[in-house]
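Left out: one protein chain. Kept in place: all the others.
First chain written, first letter: the chains are A and B, and each begins at residue 1.
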Amino acid sequence: MTNTAEPLVRFVDVQKSYDGVTLVVKKFNLDMQRGEFLTMLGPSGSGKTTCLMMLAGFEPATHGEIFLKDQPINNVPPHKRGIGMVFQNYALFPHMTVAENLAFPLQVRNMDKSEVNSRVTKALDMVQLGQFGGRRPAQLSGGQQQRVAVARALVFDPDVVLMDEPLGALDKNLREQMQYEIKHIHENLGITVLYVTHDQSEALTMSNRIAVFDDGIVQQLASPSVLYEKPDNAFVARFIGENNVLKGTIKEVNGQACVVDVGEERPVHATAVNIGGVNTLTNLSLRPERVTLNPPEHFPNQFDGKVEELIYLGDHIRTRMNVCGHSEFIVKIPNSSDQGQLREGDAVRVGWKMEDCRALDCNDS
Amino acid sequence: MKKLVTKTLIATAVATGMVGVASAQDLVVVSWGGAYTASQQKAYHEPYMAMNPDIKIVNDDSAGGAVAKLRAMQEAGNVTWDLVDMVASDAILSCDEGLIEEVNHDELLAAAPDGTPASVDFGDLIVSPCFIPQIVYSTTFGYRTDKVGDTPPTSINDVFDLEKYPGKRSLEKKPINNLEWALLADGVAADEVYDMLGTDEGVDRALAKLDTIKDSVIWWEKGAQTPQLLADGEVVMGSTYNGRLFSVIEEEKQPVAMMWDWQVFDLDGWVIPANGKNTEEVKKYLTFATDTQRLADQAKYISYGPARASSAPMVGKHATLGIDMAPHMPTAPDNATNTLLYNYEFWADNVDDLTEKFQAWLNN
Partner (left out) sequence: MTDTASHHNPRDLGLKPLQTVDGTPLKVSLARAKRRARIRAVLLVMPLFLFILVTFFIPVFSMLMRSVENPVVVEVLPSTVEQLANWDETSGEIPDDDVFNALAADFKVAAVDKTAGKVGRRLNYEKSGFSSMFRKTARKIKKLEPPFKEGIIDIDKKWADVDYWRVLKRESREYTDSYFLTALDFTYTDDGERVLKGDDKRIYIDLFARTFWMSLLITGICLVLAYPVAYLLSTLPVRSSNLLMILVLLPFWTSLLVRTSAWIALLQQEGVINSLLVGAGVLDDANRLAMIHNQTGTIIAMVHVLLPFMVLPLYSVMKTIHPSYMRAARSLGANPYTAFVRVYMPNTVPGIGAGAILVFIIAIGYYITPALVGGQSGTMISNFIAYHLETSLNWGLAAALGAVLLVVVLILYFVYDRIVGVDNMKLG
């Protein structure tokens, strides 16, 4: 993936309102490169699906411009945009067989019959449904229907494929399997995918980049690892992965570092990311797996904790502790043989590095 | 077994179709509803109930289609009606079918005030041993006074004269009366009409005459249609029952007048269902309700002629309009210059056949 090429899809200052009173999408800008797998992630009602629909042409943008291959497409009807789409409920045509479903986009493009047949066969093979061409969608399992839907969205070689929570209706195992399949298809064919989901692990698994939506705004647009390791704000930190939040007041700021009072004898040393000045409030974000029991001396943050609850999860033990007056403090302890046995009620010393603790905004106080 | 099943079934069907189940002292009297039942209520039911407080007369307005319902009741073995108001032709049919009782008119009915026995007082109007005549009504023509210029129609010929009286006419959608009028208008003498209708040539001649106005006819099936069509100005003239025309003219004050030429007299009267549950009570009621005074009283409320000869002189004024009713009776001498009496025997024999021919003619 290179950033030098012209973006394939561009949203420029796009806004959307349904009722003329509130904006569902407040100001959306996005450049999407050819071959990219970009996910729009957010809670329901955050505006992500609306953006997808505007790109597909089913919703007009209230303001702003959308470009596809450098052409403005605001006034191009959906069927002329050449965008493939996979719907949450699959939207396979129930009165057509699987093969007829796949042939539909080719037939409406007046492709000749033999070409249609060979493409359909190829597409069916791609999703390993070669022998199912004659069946009706209702005769297939959910996972099979999903594969047909993906195949149908790809069979006419669209510039972009949009996927609107395509795995939402599948059970957990199947969903994970399908995530890999879609990912592989993306890699093998080099297609461009704009994907919408509210499931963060799905987004992390599949995407090159993720746009985290909330309240009609993109909170952060970055690769999965950056989102996880370096969330820009409290919402992203909370939404992506598990997260301990300690509320505090900023006492000192020294470049990248800051000192935060959390109401204990000792302050917390954290990385300043998204904060106001001294004496403003902040949310300290700390991933549970970055907390160490009985930390070495050089850890700047060291507090006494009390074990409240232990949950055995096989590969690790999820430990709820009371730390800094915060009784929902979670620590993930790897289930390695050298770990001592903790019991509920034990007092333990916990600690973490300054880099792992990010001081973020505090809008909710 | 099969019969039993059928009987129970029809019984269920009839029972569920009935509105209001009558108790022991109730007499269920079936009549035509509307102004006609109202006139019976005032003239017969109310005075009788005043004299017999333990009797309650319940009106049932299902006289239309009563023959069919009577037959269903008889087949089910559950007759819930006590007395039915019927036109004479239906009474003859029901009598043939054994659906209603034969009566001895002189035994059952009161003599005239001067002692004339009932059978003589009613005379020829007793057209079936099952039938107790009540009124004489006629099927005749009404016309729009504002659409006929200075020369109102006076003859049946005018109905068939589209040049003199352009516009639509309404006629009943059945052969009865229409075929007779067609022949009369075609110059056939009144006493030859039925001989002629007994032959194919005669029927063809009548239909040929009707052909001359076929495109200008609106065919009616319900008695209320012609009065409405006249009131709306949809037709310039139309046939219907004289009582209906009376209310259009005198009560609704529409610009409509009567044309009595060759009106066809018909009879309406009481019949007693066979196997009824209150036959004795009903007979007492009938004796009262068909005496000379009661029949004359009914004419206060509706413009139909009493069926007893002895009632005619006693017809007075309309109860609410206050107009003299005698000139509005179809039997009044001025109205009855040319009249026909419904030929019950002829039509009993020929109605099926001629209805087919008439309908085939209509469809062609």
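Simple rule for what comes next: a contact is a pair of C-beta atoms (placed from the backbone, for glycine too) under 8 Å apart; a residue touches a chain by one contact, two chains touch by 3 or more.
Keep in mind it's a predicted model, so treat the numbers as computed, not measured.
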(Q) For the full complex, can you list every visible chain touched by the one that's not shown? (A) A, B
Q | Contact with the hidden chain (one of A:Met32, A:Ile83, A:Val259 or A:Val273) | A | A:Ile83
Q: Could you tell me which of B:Val29, B:Ala43 or B:Val67 touches the chain that is not displayed?
A: B:Val67
Q | Positions on chain A contacted by the hidden chain, ascending | A | 56-58, 77-85, 87-89, 91-95, 104-105, 108-109, 152-153, 156, 162
Q. Given the full complex, what residues of chain B touch the hidden partner chain?
A. 5-6, 9, 12-13, 64-65, 67-68, 71, 93, 95-98, 102, 168, 173, 204, 214, 217-219, 221-222, 225, 228-229, 232-234, 345, 348-353, 355-357, 359-364
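The rule we apply is simple: only the chains that are shown with their structure count from here on.
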Q | Whole-Å separation of chain centres (CA-atom averages), chain A against chain B | A | 87
